[in-house]
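Right, I'll just put the structure down here and ask away after.
For this view, one protein chain was removed and the others were kept in their places.
Lettered A, B, C and D in written order, each chain numbered from 1.
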Amino acid sequence: MGRLSAPEPIVLPARAGAGPTVPAVPFVEIEAVRAKEFVPAAKEALTALVAEQGQDKLIRPVFNWAGRNSLFPLHWGLACCAIEFAAAFGARWDAERFGVVPRSSPRQCDLMIVNGTVTWKVAHKLITLYEQMPEPKWVIAMGNCATGGGPFRTAYSVVPGVDKLVPVDIYIAGCPPRPEAMLDGILQLERLIRDRKE
Amino acid sequence: MSSATLYSVSFALVHDVLFALGRAVGGPVGAALRNSGLITGLALLVFAGILLIASLLNTIVLIWYERKLLGRFMDRRGAMHVGYAGLLQNFADGLKLFRKNTVRPREADGLGFYFGPTAYVVTSIVIFGVLPISSGWNAGALPLTLLLALTIFSFAPLFIFVSAWSSNNKYSLMGGLRSAAQMIAYEVPLLLAVVAVVVVAGSFDLTTIVYEQQNYWFWGPLVVALIVFVAAMLAEMERIPFDLPEAEAELVEGWNTEYGGMLFAFFMLADYLRALVGSILVVLLFLGGWTLPTWVPSAATSFPLAGILWFMVKTYIVFGLFVWVRASLPRVRTDQLLRVGWNRMIPLALLSVFLAAALVTVRCVPVFGCVPSLGG
Amino acid sequence: MTGPEAETATEKPGDHPIAFVARPMATAARQFAKSLLRPSTIVYPYERLEDPRFRAEVAVAAGKPIGVGPVWDNYRGVHALNIATCISCNLCAFSCPDLCIEMVTVPGGDPKHPKKCPQIDYGKCSYCGFCSDACPEGCLTMTTRYELATPKRAEMIYSPQKLLEVFEQKLPMNPIRLERPENEDAVLLDPPLCIGCNACARDCPTQCITMLDVPRPDAKAGAKLPKRIWKEPVVNDSDCVRCGTCISVCPKECLFWGARP
Amino acid sequence: MSEMWINMGPQHPMTHGLWNLRVRLDGELILDVDPEMGYLHRGIEKISEDRHYNEVITLMDRCCYVAGMAWEHLYILGAERALHVTPPERAEYLRVLCDEFQRLGSHLMWYAAFVQDLGLMSPFLYGMRDRDLVLDLFQSYTGARMTYEYMRVGGVRNDLPPGFTQQARKVLDWLTDRFREYDQLCLGSTIFRKRCDGLGVLKGPDAVRNGVTGPMLRAAGVKRDLRKDRPYAAYDRLEFDVALADGADVTARYLVRMEEMRQSVRLLRQVLDWLDGHPGPVVADRLPRWLGAPYAPVGAEGYLLKRQYPKGVGFAAVEEPHGEALAYVVNEGGEHPYRVKFRSPVFANLSAARTYLVGYHVADIPPIMGSVDVCVGEVDR
Partner (left out) sequence: MGPEDLQRGLASRLGAGLLGVDAFDGTAGRIRFDRSVALELFRAMREELGFGHLSTVAGIDWVDRREVVYVLWSDRALQYVLLSTFLPADDPKVESASGVWPSANWHEREAWEMVDITFDHHPDLRHLLMPDGYAFHPLLRSFKLHEPESLEVKVRHV
């Protein structure tokens, strides 16, 4: 009963979305791995300038580039996901690579990562913090508790989903999500900001 | 370039351009263009612009440098995805903060709330006007550049306290008070350590002080003064282990808790400007400025802008030391900080002054200079 | 620094103040030198922990704490559902502590027995693995996929078809499977209550219940025979997956769990 | 400056979770404190009453999110007593393995948070990095990093995968080296000693009176460790020492926790050796019928039990990384527990906040509270 059946030899198949498996990359290249992505963006902006599409088309990509590459999340921890949130800033995942630096004061933040269960007791404080953040601002509901109450959604004290309190831009499922999943959520948010029409 | 000051270069540039223009245009407009007042004004503007851009660019690179360095100390990579190796990260940060709304709390004092950070950043930039970066690369031959630089440097607690008080937040207020107390306490040993240098160099002019170090750098004979100066400078720059005013663990963000957007960017900018000034002062006062030890082959110093290059290299190495300290030491407490400041630092600084005076009196400075310093 | 020196550090605090500031700085500098060329950071979207080169290394390789070794596949992420082998037994939905699994009809069943497969709401799922432990056919398994960020809440609800897509990606699946206990409960019958209505046999997902004729008991004088068709369900224990469907549809509550004698 | 109240929390870098420390200050001197809890109250005890015995485990992992295994173990011990189940021996050793790895993980997380409170930046990263290794090991046999759902009433879910013990030993070697590094970064630093010595003093009698347990109590010189005093699982068959210090201050708590980590490594080596040599079942043979299957259908109408199972009350105590945790599980013969009551060590440690905070400076709050190792999840439940 409950014995371990012999695991089959593990073969990692090619994975959709996982990208090609990178061999050990030399120092110079790995630092540039994402810088290459900026070339098309710069081209786009230049094309817009050449086509005289107007100031709007030119400036918005620049500011959106700035906005999406320097997201300062609010430094607070609600529950379990906060530990994974901290782990994402740890050495192994290092969210600062993307310019994500947690700040303790809501005035300096543009991203609120709701990383845990929101109770009714903390709800109005969450709303206050959200309102203290200056525009433009985004909210990520990290984990199932923030998404919809999670395992505690039947409880008397738990808000079943932070989207009942503040508008949510990205939901990250997981209980708690791995740090990679959190980074994936931030990258998705970057994609949202890139396509933003102010 | 060594004979000309930065101002004279910009003056000559503006002069030549305007005269050529004036000749080409002719008539009363041309004559007006050759007006000396206009040339002087424009030359000042160009000079100020060069200074501004140079200091801001350097600060931004400095932030990047710190982030990358800290990353390696912490076994991680630091900003790396914005631009090559994250070089554009701080431009993104700056642009984003520029676009952010600036929220002023309703109860905050409007004048102080905006005046504090602006004056803080302006005074921090102004210091660069008097700092020689290479021989002649400063505003000109003022006899008291060191005093002027330190005077402007010590305006900061006033503006920090104004911005902290006017933002009407308890954490800000405590941070501002701590900041004022700390900066005033460490102002004294800082100046006393500088006095030691001045006694040995015999001048208040930074350029002269550097030239006095042609034969030996001052860190060898004045090592006590160097230690006091670096420690006091860490406190003045509000960096770990003396970053109590921004102590994140107890005072949320210290005196800039209520600031966001561009005003917060001003604070960050001014902090790093001051860090840059601190590193530059260490290099100028103790590490021989843009000069290299005499045993270095002359090829290393003969190419154009070599002085600036070596100066920047030294500055960044000194700043790297500050980052190293930040990566490995915890924060001290206010009372300990003040006790260390008043009870340890000031006697040490006085000792260093005494030592410097003794050195000058017995004229044995060169002997000391030969033994431990690189610049023998 | 080696052990004895560290010991002295703990034993004699306070002396040599300069050395005591220098010691942490030396430690930090050593770390700096170690991580200068290759910090232990994994450049996430471009490198992944499930890449073979991280999985091949053991947990601590070459002084770098990266790599989780060869057992990454146990991770409990998104489910994969093989619709073809699903028998609509409902066990996954029963066993879900968060009630995030809903059985929805998928094409492929006959009108009498509509085929129902789990639809999972990942906004509620707590990834506990009770459902895949409960799945008797091994068709609902958990894979190593974990990226579930989406701007729309509705996209977190994975229909059976979407779970099938995950299955078809052939992601590594959790290799630890539980075996069925030997002394498991069986479905028992309380014959006097049974009315032979065939509901259990009709709804049994594995068709392991057959209705067999039983002899009609002799009527004793004065005793009233229950109204029933003289058939009784017989459960084939080796095929039964213990889903309890028969028990829940029985109108007379005459089926129950128990040990077969 | 006149007296004022400040709210440290719920969003404050010091709190490491959702709670609010109201502090009355005179300048920077603390006159009074009043911890305000409940911002993370999720009603776990109430939800447990609506859940099957095995399903409560999913709540236990989330109850204390840095020490999920310890809380699973606590609940499972209580539930097993209430249901009259005895686990096999190998399961007991596996539970000790889980507990001690969890202690390592929790203490590493504490180390990271604590040094961050002091302003030490890089050790935070080192702590998180090394904790990830422990989580990797957890992931390799339970399938999750933090919410394991590994223990079951009557045993554990599955056995260790092949090759686990060798990997675990490598991680233990790595960690043993790191502990030395941690000590150099903290104890070797004059500033650290100046900050932490004589701070947050809570003497033994005060600690006992206020219900303080765990490393905080042992740092005050009181030798109480439930693993030794009242052995559960396989602790009576293993050798280890109780970490003790007598400074009763923040440094003493640091020393106790570091020593506990070393003792955990020692315990884990014994457990790994034992597990290598003693294969066997990991789930008990005799379970209540509805627990016998690996799955546990609940909420299905018609899951009829023709028999009432024996009632019982289970009482269990484990030495959680934070201190003494109790579970009181009332079984009234149904599928769900009738009442589950947990005792969180941090709950009691926090309730004594006034005794070790008043009289210090506001800058001392982060290191003192860091040395308490607050996990709000288990306080509020």
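Here is the rule we use: contacts are C-beta pairs under 8 Å (C-beta built on N, C-alpha and C of every residue); 3 or more make two chains touch, one makes a residue touch a chain.
Note that the structure is a prediction, hence the values are computed from the model and not measured.
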- Message: Using the document's definition of touch, tell me which of D:R22, D:K46, D:R193 or D:K311 contacts the absent chain.
- Response: D:K46
- Identify the residue among D:I6, D:L244, D:L326 or D:V358 that touches the chain left out of the display. D:L326
- Sole touch to the unshown chain from D:L21, D:V201 or D:A348: residue D:A348
- Message: For a quick check of understanding: of D:A79, D:A317 or D:C375, which residue touches the chain that isn't displayed?
- Response: D:A317
- Residue positions on chain D contacting the omitted chain are 37-38, 41, 43, 45-47, 50, 81, 208-213, 222, 224, 229-230, 313-317, 324, 326, 328, 330, 339, 341, 343, 347-348, 350-352, 380
- Task: Touching the hidden chain in the full complex, which residues of chain A are there? Just list them.
- Result: 120-121, 147-149, 153-157, 160-161, 163, 167-169
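The working rule: only the chains that are shown with their structure count from here on.
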- Note on the structure: centroid check, CA-based, most central chain -> A
- Item | Sites on chain A at which at least two other chains make contact | 1-4, 7, 33-34, 90-92, 94, 97, 104, 151, 175, 178
- Message: Quick check on chain D: which residues sit in contact with 2+ other chains?
- Response: 12-13, 58, 62, 122, 125-126, 129, 132, 147, 157-158, 161, 185-186, 189, 191-192, 283, 285, 294
- Query: Should the pattern of chain-chain touching be classed as line, ring, star, complete or other?
  - Reply: complete
- chain C partner, complex, touching residues on chain D are 51-52, 54-55, 57-58, 62, 122, 126, 129-130, 132-133, 136-137, 139-144, 147, 149, 157-158, 161, 163-164, 166-167, 170-171, 173-174, 180-181, 183-193, 197, 255, 283, 285, 289-290, 292-307
- Note on the structure: Listed in rising order, chain C residues that touch chain A in their complex are 37-53, 55, 65-66, 70, 73, 97-98, 121-127, 146-153, 156, 169-172, 175-179, 181-182
- Task: Can you check the complex and tell me which residues of chain B touch chain C?
- Result: 71-77, 80, 324-325, 327-329
